[in-house]
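Here's the structure we're looking at; comments come further down.
The complex is shown incomplete by one protein chain, all other protein chains being positioned as in the whole.
And now, chain A:
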Amino acid sequence: MAATTSMVTSLTFTIPSLGLRLPTRSYPCLKPQRRLVRKAASNVITATYELKAPPYPLNALEPHMSRETLAYHWGKHHRTYVENLNKQVVGTDLEGLSLEDIIIVTYNKGDILPAFNNAAQAWNHDFFWESMKPGGGGKPSGDLLDLIERDFGSFERFIEEFKAAAATQFGSGWAWLAYKANRLDVENAVNPWPSEKDKELVIVKSPNAVNPLVWDYFPLLTIDVWEHAYYLDFQNRRPDYISVFMEKLVSWETVNTRLEKAKARAAEREMEEERRRKEEEEGKPTNEEEDDDDLEMYVDNDNDDSEAE
């Protein structure tokens, strides 16, 4: 089944049992974390999702984010999401899908299915660790800075808005910087931004496990605002945690890399759309003759009664 490969060349694939056609995409941070395991005495390949370590030692973000926090946040919370996901997926139709595809399928346009929380949280946390680095913070440069200034007015205004989103996500959740390059026919239950913001940077916040993949956005940066992300270091002082994250932890290099991939993917999609549109307009040459034959037959048999055969 094509679904077992993570590098998908076709644009859509079908999950026969669910009758769904999905656009497949590889995301900027997609890392093949799956281990393909051949079950004994069977030709079925199963995949399990692995807990990937952050790209730095657990104490590397001190004093801004303590080793203790990383030990619990990654070593317990993130690990549990991955373990529980594996248990939920094994022996089901979801087995063998990439993490991103499980997220889209189980989001189910807002009517979420049981594996969504674990799948999305596994993805979100990978994305979160990679969004930070020791000695992070400061200011981005180049294209990324230009886009930020274009879409938010200034870098300072962007920071303000991002911090406000993170501070006002009530309860558990996440705040995101994302690249929005939507088409109009996005089939998702909730799409927070109107379509005039296409091909722009946007800030969004999401509750619990939800992430912008379900709205067909390209995530670029995230901050985890579940209390477990900051309680050991900051207790109730979420705004302080957010400030420290922006000033000392954000890896703008990673955000930049993600933006380049997002733009490339958006361009690819556009070209594919164009090609398909052209094909539809021009029609397919091999079918034309058949159509003519059918037309003639229809005219000849106009007055005959149709007979059921």
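Criterion: a residue touches a chain if its C-beta (ideal position, glycine included) is under 8 Å from a C-beta of that chain, and two chains touch if they have at least 3 such contacts; residues count from 1.
Assume contacts and distances are computed from a predicted model.
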| query | Between "Potassium voltage-gated channel subfamily B member 1", "Cytochrome c oxidase assembly protein COX19", "Superoxide dismutase" or "Hemoglobin subunit beta", which matches the UniProt record of the unshown chain? | reply | "Superoxide dismutase"
| note | Out of A:57, A:153, A:207 or A:283, the sole contact with the unshown chain comes from A:207
| remark: Touch with the missing chain holds, among A:98, A:117, A:222 or A:251, for A:117
| note | Full-complex touch with the removed chain, picking from A:139, A:199 or A:228, is A:228
| List the chain A residues touching the unshown chain? | 72, 76-77, 80, 117, 170-173, 207-209, 226-228, 231-232, 235-236
